[in-house]
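Encoded as C-alpha coordinates, the structure appears first; notes follow it.
Removed: one protein chain of the complex. Kept in place: all other protein chains.
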Amino acid sequence: MILTGPEIAREREAGRLILDPFDPGQVQPNSYNLTLGPTLACYTGEVLDTRRENPCTLVTIPEEGFVLEPDRIYLGSSVEVLGSNHLVPVIRARSGAARLGLFVHVTADLIDVGSIGQSTFQFHAVQPVRVHAGDRLAQVTFWTTQGDITLYDGKYQGSRGPQPSQIHRDITAAAAR
Amino acid sequence: MILTGPEIAREREAGRLILDPFDPGQVQPNSYNLTLGPTLACYTGEVLDTRRENPCTLVTIPEEGFVLEPDRIYLGSSVEVLGSNHLVPVIRARSGAARLGLFVHVTADLIDVGSIGQSTFQFHAVQPVRVHAGDRLAQVTFWTTQGDITLYDGKYQGSRGPQPSQIHRDITAAAAR
Partner (left out) sequence: MILTGPEIAREREAGRLILDPFDPGQVQPNSYNLTLGPTLACYTGEVLDTRRENPCTLVTIPEEGFVLEPDRIYLGSSVEVLGSNHLVPVIRARSGAARLGLFVHVTADLIDVGSIGQSTFQFHAVQPVRVHAGDRLAQVTFWTTQGDITLYDGKYQGSRGPQPSQIHRDITAAAAR
(Lines give C-alpha, C1' and ligand atoms only; values in the text may rest on other atoms or scores of the structure.)
Protein backbone atom coordinates (compact mmCIF):
# COMPACT_ATOMS: atom_id res chain seq x y z
CA MET A 1 0.00 0.00 0.00
CA ILE A 2 1.07 3.54 -0.73
CA LEU A 3 0.77 6.02 2.14
CA THR A 4 -1.56 8.95 1.60
CA GLY A 5 -0.22 12.44 2.30
CA PRO A 6 -1.92 12.74 5.71
CA GLU A 7 -0.50 9.28 6.59
CA ILE A 8 3.04 10.41 5.62
CA ALA A 9 2.68 13.29 8.09
CA ARG A 10 1.26 10.95 10.77
CA GLU A 11 3.98 8.31 10.35
CA ARG A 12 6.61 11.05 10.52
CA GLU A 13 5.09 12.29 13.81
CA ALA A 14 5.22 8.69 15.08
CA GLY A 15 8.94 8.49 14.23
CA ARG A 16 8.47 5.78 11.63
CA LEU A 17 9.91 7.81 8.76
CA ILE A 18 12.35 10.69 8.43
CA LEU A 19 11.75 13.84 6.37
CA ASP A 20 13.91 16.64 7.64
CA PRO A 21 13.38 19.57 7.23
CA PHE A 22 9.61 19.10 7.03
CA ASP A 23 7.15 21.67 5.66
CA PRO A 24 3.45 20.70 5.90
CA GLY A 25 2.84 22.76 2.75
CA GLN A 26 4.85 20.20 0.75
CA VAL A 27 2.58 17.27 1.62
CA GLN A 28 0.73 16.10 -1.51
CA PRO A 29 -2.22 13.65 -1.76
CA ASN A 30 0.18 10.62 -1.89
CA SER A 31 3.67 12.06 -1.65
CA TYR A 32 5.97 14.76 -0.29
CA ASN A 33 7.82 17.28 -2.50
CA LEU A 34 11.64 17.36 -2.35
CA THR A 35 13.87 20.42 -2.72
CA LEU A 36 16.94 20.64 -4.95
CA GLY A 37 20.17 21.32 -3.05
CA PRO A 38 22.84 23.72 -4.39
CA THR A 39 25.41 21.21 -5.73
CA LEU A 40 25.57 19.14 -8.92
CA ALA A 41 28.14 16.49 -9.84
CA CYS A 42 29.20 15.59 -13.41
CA TYR A 43 31.59 12.93 -14.66
CA THR A 44 34.75 14.21 -16.34
CA GLY A 45 35.48 11.12 -18.45
CA GLU A 46 34.34 10.65 -22.05
CA VAL A 47 33.27 7.01 -21.71
CA LEU A 48 31.98 5.78 -18.35
CA ASP A 49 32.62 2.21 -17.18
CA THR A 50 30.83 -0.05 -14.71
CA ARG A 51 34.13 -1.62 -13.65
CA ARG A 52 36.34 1.37 -12.83
CA GLU A 53 36.00 4.53 -10.79
CA ASN A 54 34.53 7.41 -12.82
CA PRO A 55 35.97 10.77 -11.71
CA CYS A 56 33.54 13.59 -11.01
CA THR A 57 33.59 17.35 -10.71
CA LEU A 58 31.25 19.46 -8.57
CA VAL A 59 29.31 22.55 -9.68
CA THR A 60 27.46 25.01 -7.46
CA ILE A 61 24.23 26.21 -9.04
CA PRO A 62 24.56 30.00 -9.47
CA GLU A 63 21.87 32.54 -8.53
CA GLU A 64 20.54 32.69 -12.12
CA GLY A 65 20.20 28.89 -12.31
CA PHE A 66 22.12 26.26 -14.28
CA VAL A 67 21.26 24.85 -17.72
CA LEU A 68 21.30 21.04 -17.80
CA GLU A 69 22.48 19.92 -21.24
CA PRO A 70 20.88 16.87 -22.91
CA ASP A 71 24.02 14.83 -23.55
CA ARG A 72 25.18 14.63 -19.91
CA ILE A 73 24.16 12.95 -16.71
CA TYR A 74 24.08 15.25 -13.66
CA LEU A 75 23.82 14.07 -10.07
CA GLY A 76 22.05 16.33 -7.59
CA SER A 77 20.67 15.84 -4.13
CA SER A 78 17.69 16.68 -1.99
CA VAL A 79 17.98 19.25 0.75
CA GLU A 80 15.85 16.87 2.84
CA VAL A 81 17.32 13.95 4.73
CA LEU A 82 14.89 11.09 4.28
CA GLY A 83 14.41 7.39 4.90
CA SER A 84 12.64 4.84 7.07
CA ASN A 85 13.35 1.68 9.02
CA HIS A 86 9.78 0.49 8.40
CA LEU A 87 8.65 1.74 4.99
CA VAL A 88 10.13 1.82 1.48
CA PRO A 89 10.61 5.26 -0.08
CA VAL A 90 10.28 5.56 -3.86
CA ILE A 91 11.36 8.73 -5.70
CA ARG A 92 9.65 10.19 -8.76
CA ALA A 93 9.54 13.50 -10.64
CA ARG A 94 6.90 16.05 -9.93
CA SER A 95 4.69 16.28 -12.94
CA GLY A 96 5.80 19.85 -13.75
CA ALA A 97 9.47 18.83 -14.02
CA ALA A 98 8.74 15.79 -16.18
CA ARG A 99 6.54 17.83 -18.51
CA LEU A 100 9.67 19.91 -19.24
CA GLY A 101 11.49 16.70 -20.26
CA LEU A 102 13.56 16.50 -17.09
CA PHE A 103 14.19 13.02 -15.68
CA VAL A 104 14.95 13.13 -11.94
CA HIS A 105 16.18 9.53 -11.82
CA VAL A 106 17.43 7.01 -14.33
CA THR A 107 15.18 4.03 -13.37
CA ALA A 108 16.69 3.86 -9.84
CA ASP A 109 13.71 5.11 -7.88
CA LEU A 110 13.76 2.67 -4.94
CA ILE A 111 15.39 3.49 -1.61
CA ASP A 112 16.22 0.52 0.62
CA VAL A 113 14.50 0.28 3.98
CA GLY A 114 17.03 1.51 6.54
CA SER A 115 18.87 3.86 4.14
CA ILE A 116 18.81 7.37 5.63
CA GLY A 117 20.34 10.37 3.87
CA GLN A 118 19.95 13.09 1.32
CA SER A 119 18.60 11.47 -1.84
CA THR A 120 20.83 11.52 -4.95
CA PHE A 121 18.92 12.58 -8.05
CA GLN A 122 20.03 11.41 -11.49
CA PHE A 123 19.14 14.28 -13.81
CA HIS A 124 18.79 13.86 -17.54
CA ALA A 125 17.31 16.64 -19.66
CA VAL A 126 15.77 15.76 -23.03
CA GLN A 127 16.07 19.41 -24.13
CA PRO A 128 18.22 22.01 -22.34
CA VAL A 129 16.45 23.09 -19.14
CA ARG A 130 17.45 25.68 -16.58
CA VAL A 131 17.07 24.56 -12.97
CA HIS A 132 17.48 26.53 -9.76
CA ALA A 133 18.57 25.55 -6.26
CA GLY A 134 15.41 25.34 -4.17
CA ASP A 135 13.30 24.05 -7.09
CA ARG A 136 10.87 21.32 -6.11
CA LEU A 137 11.47 18.90 -8.98
CA ALA A 138 10.99 15.55 -7.25
CA GLN A 139 8.72 13.86 -4.74
CA VAL A 140 8.94 10.84 -2.48
CA THR A 141 6.25 8.23 -1.87
CA PHE A 142 6.26 5.63 0.94
CA TRP A 143 5.15 2.00 0.64
CA THR A 144 4.31 -0.62 3.27
CA THR A 145 6.32 -3.85 3.39
CA GLN A 146 5.59 -7.55 3.85
CA GLY A 147 8.10 -9.78 5.70
CA ASP A 148 11.00 -9.48 8.11
CA ILE A 149 13.16 -6.42 7.68
CA THR A 150 16.93 -6.39 7.22
CA LEU A 151 18.08 -2.79 7.30
CA TYR A 152 20.28 -1.36 4.55
CA ASP A 153 23.94 -1.20 5.46
CA GLY A 154 25.50 -0.37 2.11
CA LYS A 155 27.93 1.94 0.41
CA TYR A 156 25.66 5.01 0.16
CA GLN A 157 24.47 5.05 3.82
CA GLY A 158 24.23 8.52 5.38
CA SER A 159 24.74 10.36 2.07
CA ARG A 160 25.14 14.12 2.11
CA GLY A 161 25.17 15.84 -1.31
CA PRO A 162 25.24 14.06 -4.69
CA GLN A 163 27.02 10.69 -4.55
CA PRO A 164 28.70 9.26 -7.70
CA SER A 165 28.30 5.60 -8.66
CA GLN A 166 30.19 3.03 -6.60
CA ILE A 167 29.22 0.12 -8.84
CA HIS A 168 32.88 -0.66 -9.66
CA ARG A 169 33.30 -1.66 -6.01
CA ASP A 170 31.13 -4.73 -6.72
CA ILE A 171 34.14 -6.23 -8.51
CA THR A 172 36.52 -5.57 -5.63
CA ALA A 173 33.96 -7.05 -3.25
CA ALA A 174 33.52 -10.16 -5.42
CA ALA A 175 37.32 -10.62 -5.77
CA ALA A 176 37.75 -10.38 -1.99
CA ARG A 177 35.38 -13.30 -1.34
CA MET B 1 -1.21 -3.83 -3.16
CA ILE B 2 -1.57 -3.64 -6.92
CA LEU B 3 -4.98 -4.45 -8.36
CA THR B 4 -5.19 -7.41 -10.70
CA GLY B 5 -6.87 -6.92 -14.08
CA PRO B 6 -10.16 -8.56 -12.98
CA GLU B 7 -10.11 -6.35 -9.84
CA ILE B 8 -9.64 -3.21 -11.99
CA ALA B 9 -12.80 -4.18 -13.90
CA ARG B 10 -14.67 -4.97 -10.63
CA GLU B 11 -13.64 -1.70 -8.92
CA ARG B 12 -14.71 0.21 -12.02
CA GLU B 13 -18.12 -1.47 -11.92
CA ALA B 14 -18.34 -0.48 -8.23
CA GLY B 15 -17.66 3.16 -9.15
CA ARG B 16 -14.39 3.28 -7.24
CA LEU B 17 -12.24 4.15 -10.27
CA ILE B 18 -12.88 5.83 -13.62
CA LEU B 19 -11.73 4.46 -16.98
CA ASP B 20 -13.82 5.94 -19.74
CA PRO B 21 -14.23 4.72 -22.45
CA PHE B 22 -13.73 1.15 -21.20
CA ASP B 23 -13.00 -1.87 -23.41
CA PRO B 24 -12.81 -5.23 -21.59
CA GLY B 25 -10.30 -6.37 -24.25
CA GLN B 26 -7.77 -3.85 -22.90
CA VAL B 27 -7.69 -5.35 -19.39
CA GLN B 28 -4.29 -6.93 -18.76
CA PRO B 29 -3.25 -9.22 -15.87
CA ASN B 30 -2.38 -6.19 -13.64
CA SER B 31 -3.16 -3.13 -15.72
CA TYR B 32 -5.32 -1.50 -18.36
CA ASN B 33 -3.99 -0.35 -21.76
CA LEU B 34 -4.34 3.34 -22.68
CA THR B 35 -4.93 4.78 -26.15
CA LEU B 36 -2.99 7.67 -27.70
CA GLY B 37 -5.15 10.68 -28.55
CA PRO B 38 -4.66 12.69 -31.79
CA THR B 39 -2.80 15.74 -30.41
CA LEU B 40 0.83 16.31 -29.42
CA ALA B 41 2.33 19.41 -27.79
CA CYS B 42 5.97 20.58 -28.19
CA TYR B 43 7.79 23.51 -26.63
CA THR B 44 8.88 26.24 -29.03
CA GLY B 45 11.74 27.62 -26.92
CA GLU B 46 15.38 26.55 -27.21
CA VAL B 47 16.12 26.37 -23.48
CA LEU B 48 13.31 25.50 -21.10
CA ASP B 49 13.14 26.96 -17.60
CA THR B 50 11.48 25.81 -14.38
CA ARG B 51 10.75 29.42 -13.39
CA ARG B 52 9.03 30.87 -16.44
CA GLU B 53 6.22 29.83 -18.73
CA ASN B 54 7.43 27.70 -21.65
CA PRO B 55 5.35 28.32 -24.79
CA CYS B 56 4.02 25.31 -26.67
CA THR B 57 2.69 24.49 -30.10
CA LEU B 58 0.15 21.77 -30.93
CA VAL B 59 0.44 19.13 -33.66
CA THR B 60 -2.28 16.80 -34.91
CA ILE B 61 -0.95 13.34 -35.72
CA PRO B 62 -1.62 12.78 -39.46
CA GLU B 63 -3.08 9.58 -40.92
CA GLU B 64 0.38 8.18 -41.77
CA GLY B 65 1.63 8.74 -38.22
CA PHE B 66 4.16 11.18 -36.76
CA VAL B 67 7.87 10.61 -36.21
CA LEU B 68 9.02 11.54 -32.70
CA GLU B 69 12.58 12.90 -32.88
CA PRO B 70 15.11 12.01 -30.14
CA ASP B 71 16.13 15.52 -29.14
CA ARG B 72 12.66 16.77 -28.23
CA ILE B 73 10.08 16.25 -25.53
CA TYR B 74 6.53 15.69 -26.78
CA LEU B 75 3.43 15.78 -24.62
CA GLY B 76 0.50 13.58 -25.61
CA SER B 77 -2.63 12.43 -23.86
CA SER B 78 -4.77 9.39 -23.36
CA VAL B 79 -8.14 9.12 -25.05
CA GLU B 80 -9.36 7.65 -21.75
CA VAL B 81 -10.45 9.82 -18.84
CA LEU B 82 -9.11 8.11 -15.72
CA GLY B 83 -8.64 8.55 -12.00
CA SER B 84 -9.94 7.46 -8.63
CA ASN B 85 -10.98 8.94 -5.29
CA HIS B 86 -9.87 5.72 -3.52
CA LEU B 87 -6.88 4.26 -5.38
CA VAL B 88 -3.62 5.63 -6.78
CA PRO B 89 -3.10 5.24 -10.55
CA VAL B 90 0.47 4.77 -11.81
CA ILE B 91 1.28 5.03 -15.54
CA ARG B 92 3.89 2.97 -17.36
CA ALA B 93 4.78 2.04 -20.93
CA ARG B 94 3.54 -1.12 -22.50
CA SER B 95 6.47 -3.39 -23.06
CA GLY B 96 6.20 -3.15 -26.85
CA ALA B 97 6.56 0.64 -26.85
CA ALA B 98 9.51 0.59 -24.46
CA ARG B 99 11.29 -2.07 -26.50
CA LEU B 100 11.26 0.49 -29.35
CA GLY B 101 13.03 2.97 -27.10
CA LEU B 102 9.96 5.11 -26.48
CA PHE B 103 9.54 6.56 -22.98
CA VAL B 104 5.88 7.35 -22.21
CA HIS B 105 6.72 9.38 -19.11
CA VAL B 106 9.77 11.15 -17.74
CA THR B 107 9.77 9.69 -14.18
CA ALA B 108 6.37 11.27 -13.39
CA ASP B 109 4.29 8.11 -13.32
CA LEU B 110 2.15 8.80 -10.24
CA ILE B 111 -1.36 10.26 -10.43
CA ASP B 112 -2.71 11.81 -7.25
CA VAL B 113 -5.78 10.28 -5.67
CA GLY B 114 -8.71 12.50 -6.69
CA SER B 115 -7.15 13.69 -9.96
CA ILE B 116 -9.55 12.83 -12.81
CA GLY B 117 -8.75 13.58 -16.43
CA GLN B 118 -7.05 12.49 -19.61
CA SER B 119 -3.51 11.51 -18.68
CA THR B 120 -0.66 13.60 -20.11
CA PHE B 121 2.12 11.43 -21.54
CA GLN B 122 5.69 12.72 -21.66
CA PHE B 123 7.17 11.12 -24.77
CA HIS B 124 10.89 10.80 -25.35
CA ALA B 125 12.21 8.66 -28.21
CA VAL B 126 15.77 7.30 -27.97
CA GLN B 127 15.78 6.71 -31.75
CA PRO B 128 13.24 8.25 -34.15
CA VAL B 129 9.96 6.33 -33.87
CA ARG B 130 6.74 6.73 -35.79
CA VAL B 131 3.60 6.70 -33.65
CA HIS B 132 -0.04 6.71 -34.67
CA ALA B 133 -3.20 8.07 -33.02
CA GLY B 134 -4.97 5.09 -31.50
CA ASP B 135 -1.71 3.28 -30.64
CA ARG B 136 -1.80 1.59 -27.25
CA LEU B 137 1.60 2.68 -25.95
CA ALA B 138 0.91 3.05 -22.22
CA GLN B 139 -0.94 1.28 -19.44
CA VAL B 140 -2.28 2.26 -16.04
CA THR B 141 -2.01 0.27 -12.80
CA PHE B 142 -3.99 0.96 -9.60
CA TRP B 143 -2.65 0.72 -6.04
CA THR B 144 -4.39 0.57 -2.66
CA THR B 145 -3.69 3.28 -0.09
CA GLN B 146 -3.08 3.46 3.65
CA GLY B 147 -4.36 6.46 5.66
CA ASP B 148 -6.89 9.25 5.40
CA ILE B 149 -7.43 10.62 1.92
CA THR B 150 -7.18 14.27 0.90
CA LEU B 151 -8.32 14.54 -2.70
CA TYR B 152 -6.17 16.27 -5.32
CA ASP B 153 -7.24 19.81 -6.06
CA GLY B 154 -4.35 21.06 -8.13
CA LYS B 155 -3.45 22.85 -11.32
CA TYR B 156 -3.95 19.92 -13.73
CA GLN B 157 -7.42 18.85 -12.46
CA GLY B 158 -9.88 17.81 -15.19
CA SER B 159 -7.25 17.81 -17.96
CA ARG B 160 -8.33 17.32 -21.55
CA GLY B 161 -5.53 16.85 -24.12
CA PRO B 162 -1.80 17.27 -23.42
CA GLN B 163 -1.08 19.79 -20.66
CA PRO B 164 2.26 21.71 -20.58
CA SER B 165 4.22 22.16 -17.36
CA GLN B 166 2.87 24.64 -14.82
CA ILE B 167 5.87 24.33 -12.51
CA HIS B 168 6.72 28.06 -12.88
CA ARG B 169 3.46 28.78 -11.01
CA ASP B 170 5.11 27.39 -7.86
CA ILE B 171 7.10 30.61 -7.64
CA THR B 172 4.06 32.84 -7.99
CA ALA B 173 2.28 30.76 -5.33
CA ALA B 174 5.27 31.02 -2.97
CA ALA B 175 5.56 34.79 -3.55
CA ALA B 176 1.84 35.22 -2.77
CA ARG B 177 2.17 33.67 0.69
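Couple of notes before you dig in:
A and B label the chains in the order they appear, each numbered from 1.
In this text, a contact is a pair of C-beta atoms (placed from the backbone, for glycine too) under 8 Å apart; a residue touches a chain by one contact, two chains touch by 3 or more.
Please read these numbers as outputs of a predicted model, since none were measured by experiment.
Summary of contacts with the chain left out: across B:L100, B:L151 or B:I171, the touching residue is B:L100.
Only one of B:G15, B:P62 or B:P128 touches the absent chain when the whole complex is considered: B:P128.
Mapped onto subunit A, contacts with the missing chain fall at residues 1, 43, 46-51, 54, 71-73, 75, 88, 105-110, 112-115, 120, 122, 124, 143-152, 156, 163-167, 170. With the whole complex as reference, residues 1-8, 10, 28-31, 65, 67, 70, 92-105, 109, 126-132, 135-137, 139, 141, 144 of subunit B touch the missing chain.
Everything below uses one rule, namely that only the chains that are shown with their structure count from here on.
Taking the mean of the C-alpha atoms as each chain's centre, subunit A and subunit B sit 23 Å apart.
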